[in-house]
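Working notes, structure below.
Here the complex is missing a single protein chain, while all its other protein chains stay put.
Right after this comes subunit A.
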Amino acid sequence: MNKRNKLSLKSGFAVAAFALVATSFYGCDSQGGSSANTLPIYGEREPVERTVDGKTVTDTIYHQIPDFAFVDQDSQRVTQETVAGKIYVTDFFFTTCPTICPKMKSQMLRVYEAYKENPDVLLLSHSIDPTHDTVAVLRDYADRLGIETQKWHLLTGDKDSIYDMAMQYLVPAQADGGAEGGFTHGGHFILMDGQRRIRGIYDGTKPESVDKLIDDIPLLLNEKKDEKK
């Protein structure tokens, strides 16, 4: 086999691998069984067997965001307790971001306005530049956005913990000296249910995608009501 063939074989493999990965991603999307009235549950899941009355029952353990502790624009601690039993939308940004963040924030404001009066819906925006984005900087940012802390928490804290959290929410984020503003990150809005499970992934820079998010939130609110019954 000459070199050229080898090369094309290699790229052929790469294409095949890519296609496989792509389909498996798509597979995940639809696999959640997102019918008209329910939202899928994203992330890895594992079956756990247990015995009930002598019979083996299989439970599915879904990906759940671990406990966390950050500080918001009012210097309040925000933890898993803050969001317990609530639906929340989360994203990653930084205040000096010159690229996608302003658009993300203008779209998040739409979500804010839509659910301002609903105490069961919260917004959490994590800064991926916590060294610069101190409580004072976030306070000023929040004031200029005209938002209320109790509804929309802008979070800062330990840098590694924030990046770990981004990974948990399946949002890419990293410091990158070569990028405009010094960081790269995904513009995703993640919709979370009351058990800290990922129920929706949206493009926070696209109004159509955020429309969908705003429409999807009532589905989770209904789910919550059903659980209470």
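Here is the rule we go by: a contact is a pair of C-beta atoms (placed from the backbone, for glycine too) under 8 Å apart; a residue touches a chain by one contact, two chains touch by 3 or more; residues count from 1.
In this section, contacts and distances are computed from a predicted model.
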| item | value |
| --- | --- |
| Absent chain [UniProt protein name; select from "AraC-like DNA-binding protein", "Cytochrome c", "PqqD family protein" or "Amino acid/amide ABC transporter membrane protein 2, HAAT family"] | "Cytochrome c" |
| Per the touch definition above, residue among A:141, A:163 or A:189 touching the missing chain | A:141 |
| Of A:96, A:168, A:184 or A:209, the one touching the omitted chain in the full complex | A:96 |
| Touching residues (missing chain, whole complex) on subunit A | 96, 98-100, 102-103, 105-106, 109, 141, 143-146, 180 |
